[in-house]
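Could you have a look at this structure, given as structure tokens, before my questions?
Of the protein chains in this complex, all but one are displayed in their positions.
Chains: A and B, in written order; residue numbering restarts at 1 for each.
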Amino acid sequence: MSWLLVYPIVIPLMTAVLSYLFRNTPAGRWIAVAGTAALLLASLLLMADVLEHGVVVAQMSNWEAPFGITLAADLLGAVMVVITAITGMATVVYSLSDIPVRLERMGYYALLQILLMGVCGAFLTGDLFNLYVWFEVMLIASFGLLVLGGNREQLDGGIKYVMLNLVSTIMFLTGIGLLYGITGTLNMADLHLAVREVQNQGLLTTIAVMFMVAFGVKAALFPLFFWLPASYHTPPVAVSAIFAGLLTKVGVYSLIRCFTLIFDQDVGFTHTLLLWLAVITMVTGVLGAAAMNDFRRILSFHIISQIGYMVLGLAIFTPLGLMGAVFYLVHHIIVKANLFFVAGVAKRIGGSTDLSRLGGLYAHAPLLAFLFLIPAFSLAGFPPLSGFWAKYVVVKAALDLEMWIVAGISLVVGLLTIFSMTKIWGAAFWPAHPDGIKPRLSDLPMGDRLALMLPIICLAALTCIIGLFPEPFVQFAERSATQLLDPTEYITTVLGVQP
Amino acid sequence: MQSLILTTTTRLLAALLLMFSVYALLRGHNLPGGGFIGGLIGATAFILYTIATSEIEARRALRVGPSNIAVVGLGIAGLAGLSAGLAGEPFFTGQWLFLFAEDGGKGLPLSTVLVFDIGVYLAVFGGILTLVFALEEEI
Partner (left out) sequence: MELLLAITIGIVVATSVYLMLDRNALRFLFGLVLLSNAVNLIIFAGGRLTVGAPPLIPDGAYAPVGVVANALPQALVLTAIVIGFGLLAFTLALVYRTFMTLGTVNSDEMRIAEPRDKRELDTGRLGMGKADPEHPATGQEAGI
């Protein structure tokens, strides 16, 4: 039993309770900052423990697996919790300036903490039904955050987001019900053993596809992504940043977890299906982005295209492919959240996120322009930034299996990504502002400037560090991929027996 | 809605429902009942009161904001889970205290399970009322 697994869930819960009770005073937001810092610390301790001792397991209420609820962290789970805490910290600091007091009084920080709790819970749980519960926790918090304030755009996008995510949830639940019906267990490690004894393998593949649809909606996989570009640009910037960074990645994480641990009995069908879905996702996402004319909407479509790369890594299903998927997952959360933060600052000083009503950012806010280029180039995959290594590993994995078409398409998608980034650069940063505004950072009050720029600078620095010193990160991703492909350690630790 | 019969009976019924909700909560450990159903029954009392008088009246009768009650309930439930840590056992393991226990008997059994159930009661009670008041406000 390790309490380290419980902290990333309990700390946000308690922070949410306290910051909600103090929501009418400034104390509420500082409690949120302190709580998120504590979460970050707890996640780092968990990470250190996992690095040292391997898979860490906790049985809730002292019920032995597979009868009770198990929390378990392997390398992938631990790194996802760390990255969640980092993104959460950046978002909370950014919110200090971005979120008006009016929304704060409606319980903004409490909802944000509940969201973090749901995401951490989803990354740490070892039980399929419990995963469903964490998805719901995350979902209800995200519904609240998305429509908080309730202007027309938000409600419009919110309806589509809520409806389609509910369908995915119900699909997930159906899959759980059927899987329980044929195996009699919902513990993921136990399921790994149980699915091998199922007579009706065809039914199992059907259930696998059901899970694929459910997680596909969450991850915004083609053709299930329409809710994402409809809603992600409507809420306050801090909210869309954390959504863009974390929420879809929970879907990808669940795909990786389920399709390595449970559904690896019919790889020829399921993973080939995933492969082509991933490729089409990449292409549609990047083409959608090319057609957009709004800073945040371009970025929203790019999430979809990048999801394609991660799922591609999973679908290739070699150690190198999975390693790429893990690396991409971590890199993309940092970069995407950062780009949304930059879009928020551009809106703040330039007055809009519509590219035709922006301009002059390079001339008047060169620091912001520089900080935009780092994540933008990283997203497109320029060396020596983190995105280069992520893309390199995924494409290399595809080439190793002689998937020339797939590798070719992912390289072309990379090129098109550069096209949209230059489009943003060419409209928002390079020319003069159409309304003659001079968007200066120095026009913002000191406190706002600090709260807005600090997260951007830190995340950009993180991108550079991963890019310049990729060795430890690559090794980590490699170990994590090995662990995913050979889950013996995970299973023995969870069940406490030799499989 | 103005109805003399409804407002008069509501006074009696609301009190009765609240009392019954606590009964259901305490009964819950070994028999059907518990925090969730207790919270629902308790919320029913205030919903009835809302229908008989108005949402504003019901809020006044409740004194504390329903969302605050729900959040405090969450906190209590979380603390009940954490308390297992003091005894060095895994998260959410029930801790028991048998007051006045004699040989063979259990005396008055107190447990963190009950504390958790009280948390659930408050969370459900507050959550349902938050929702109902919000909907009532809209219409």
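Here is the rule we go by: a residue touches a chain if its C-beta (ideal position, glycine included) is under 8 Å from a C-beta of that chain, and two chains touch if they have at least 3 such contacts.
Being a predicted model, the structure only gives us computed values, none of them experimental.
For the chain that does not appear, the touching partners among the shown chains are A, B. Touch with the chain that is not drawn comes from one residue among A:Val147, A:Ala376 or A:Met421, which is A:Val147. Shown as candidates are A:Ala27, A:Leu51 or A:Ile170; the residue that touches the absent chain is A:Ile170. For chain A, the residues in touch with the chain missing from this view are 106, 129, 132-133, 136, 139-140, 143, 147-160, 162-163, 166-167, 169-170, 173-174, 176-178, 180-182, 229-231, 233-234, 288, 291-294, 354-356. The set of chain B residues touching the chain not shown comprises 30, 36, 127, 131, 134-135, 138.
Simple rule for what comes next: only the chains that are shown with their structure count from here on.
Residues 1, 3, 6, 10, 13-14, 16-18, 20-21, 58-62, 107, 110 of chain A are the ones touching chain B in the complex. Chain B makes touch with chain A in their complex at residues 67-68, 71-72, 74-75, 78, 81-82, 84-85, 89-94.
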